[in-house]
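Working notes, beginning with the structure itself.
All protein chains but one are shown at their positions in the complex.
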Amino acid sequence: MRHVLLILVPVVATFAILPSVYSNHLLLFNFMIFIMLAQGVNVIYGFTGYLPFGYVGFFGAGAYGFSLMVIHLQAPPLLALPVGAGAAVVLGLFLTPLFRLSGAYFSIANLAAALAVLQVVSNPNLESITKGPYGISLSGVFNPTLAYGTALAVLAATLGLVIYLRNSRFGMALQAIREDPISAGMAGINVVRERIIAWLLSALIAGLAGGVFAWYVSVFYPETVFSGEFTIFAIVFALFGGNATVVGPILGVVILYGLYNAVGISTPQYFQLIYGALIMGLVLFLPNGLVSLLRRWGLNVP
Amino acid sequence: MLLYTLLAGLLFGLYFSLIGLGLNLVFGVMRIVNLAHGDFLMLGAFLAFWLFTLFAVNPISAIPIVFALFAVVGLPLYYLLVPRLLKARDPEMLSFILFFGLSQVIEAITTIAFGTSERSIPGVQLGIVIATVKGLFVGHKVDNGPIEIFGQTFPAAWVASGVVSGLAVLFVYLYLYRTRLGYLTRAVMVNREEAIATGINVHRVSAFAFGIGLGLAAVAGVFAPFMLGSITPAMGVEVTVTSFTVIVIGSLGNPLGTVLGGLVYGISYMFMQSYYSSWANLLPYLLLIAILLVRPSGLLGRQVRRA
Partner (left out) sequence: MSPDHSPLLIIDGLVKQFGGFRALDGLSFSLAAGEILGLVGPNGSGKTTCINIVSGLYTPDGGSIHFEGRSVAGLPSHRLAHAGINRTFQIPRPFLTLTVRENVDIAIAYGRNRDTRTDTDALLSSLGLLAFADQPAAELNSARQKMLDLARALATGPRLLLVDELAAGLNPAELEHIAAKLKDLACSGIALLVVEHLMGFIGQITDRIVVMNAGKEIFEGSLANAFTNSQVVEVFLGGEDAA
């Protein structure tokens, strides 16, 4: 409960209040999206140790799930969102056999899966269903205020989940699986089941983020919502801040996405250089992220 | 059509072997995944492009220059990055992230230096070389143009790429099986711990393998303008995934297994292009996932994996 008061409430309140004093709502919205995605990566990578190199696949699946519900079934957005996110969870279920692979093979196979989904969605042969490469337009349900409010709710739920993982025996079990799946089994943990639950929760977060993103921007192309940058940014932000914590990924997004908006939008290659170098520095010198630095200074970081 | 597709697949297959060869050599020796592999290929392509544009160096003549330069760069890079990694608890995963960072740095610097526009080298350059070589054999001047094999005509560039790729595979084979350093390299591939215990200088062996790996990637880059379309700083990621697919199909950690992976990949790619072109781009991804799940040790499996 302490973490809910200290982290969830202030973060959500900040994003609720800022639109009235700061006019670039799209930027605020994107900050929320990246906090969700970085936390989603945190759930599966930070807690269970599987690096989802195709994480954007869930984001895109959520975006398309939402859009296709709206386009083909005229579903109201608030119904289309959970159903659309369901598409991401189904994709996650399809990919569960990948857990047979260890480390880097899992990551590469996951990346291949995300690219495969993009190829299918953007294939001109499927234009009647997915609109192919020509993209989606949802002008009929365009409602940035309500979409922003919904994003706030998704953000709150995401943070709530991570706080739960940080403080529950389920979260501890996931970390035990990350440290040593064999010992975790001997401790009585159903390794296969718990790992899949974490995976699907992570997929759900990205699916909801993708759905609400589609709603907010309302016009997009397959390459927009399946862009590898979502994966890369989410992973880098989470790694930079510190995995398996609540505040690490938030810190990562605020600092690095802030930096991106300062230097990255006009000259993305300079930002790419910065975060590329950051990743290398992190792996070599600070593998547990910014948070571990704070801990070294004696701060207790949740 | 069938014969054409098969032969074209063979040529591309040889080239894909070359693309995967360096990555597999590095993985085999160090058990680390060089996620920047595709970016080194891209750098090789740029080097060949500038050598051609500024000094009119023919791509074929550029090969030794490109190879030597990257192999030499690889040695210090190895000592800078890898020994630290191998001491960590999970080198495979850490190397994955580290080289991903490196790949971003390379892409960013290349973009800053050259911009994002697409570049290419006229394919006729390779045709000239082939025609000259052919001319030496038949004793009179030959037209440089498409080349005929079994009654099918192919762009000279495809044939040149295939031939050079075949030679590169032969080069790696000779290195591994006919040199002392190659012999030690194989020992490290079979069992790193035991190699250390018997006093082999594992870091020296690995550094050479790393350098050769980068050199091979760069040589593959020389042909990228002809085989993969134009070259851009952002092409690295896709190439890395393709390379990974090729070596997973063949056999991870078995450099010569790469050839089988490359041929399977190249031939199926060409068949997809000919018969289901709109779905051809799906092939590498589905093939990669399927092989990883069904036969993670690759088509060659364990029995042949003696390196």
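Here the chain labels run A and B in written order, and each chain numbers its own residues starting at 1.
One rule holds in what follows: contacts are C-beta pairs under 8 Å (C-beta built on N, C-alpha and C of every residue); 3 or more make two chains touch, one makes a residue touch a chain.
Keep in mind it's a predicted model, so treat the numbers as computed, not measured.
Visitor: Among the chains you can see, which ones touch the chain that has been omitted?
Guide: A
Visitor: Which of A:V11, A:V56, A:A104 or A:V191 sits in contact with the chain that's absent?
Guide: That would be A:V191, which touches the missing chain.
Visitor: Considering the complete complex, identify which of A:A173, A:V217 or A:A234 is in touch with the unshown chain.
Guide: Once the missing chain is taken into account, the touching residue is A:A173.
Visitor: From the list A:Q74, A:N125, A:S183 or A:T267, which touches the chain that is not on show?
Guide: Selected residue, touching the omitted chain: A:S183.
Visitor: Which residues does chain A use to touch the chain missing from this display?
Guide: 169, 172-173, 175-176, 179-180, 182-192
One rule holds in what follows: only the chains that are shown with their structure count from here on.
Visitor: For chain A and chain B, what's the span in angstrom between their mean Cα positions?
Guide: Going by mean C-alpha positions, chain A sits 33 Å from chain B.
Visitor: Across the complex, what residues on chain B touch chain A?
Guide: 33, 81, 84-85, 88, 90, 92-98, 100-109, 111-112, 237, 241, 244-245, 248, 278-279, 281-282, 284-286, 288-289, 292-293, 296
Visitor: What part of chain A is in contact with chain B in the complex they form?
Guide: The touching residues are 49, 51, 97-98, 100-105, 107-109, 111-113, 115-116, 119-120, 123-125, 228, 232, 239, 269-270, 272-273, 275-280, 282-284, 287.
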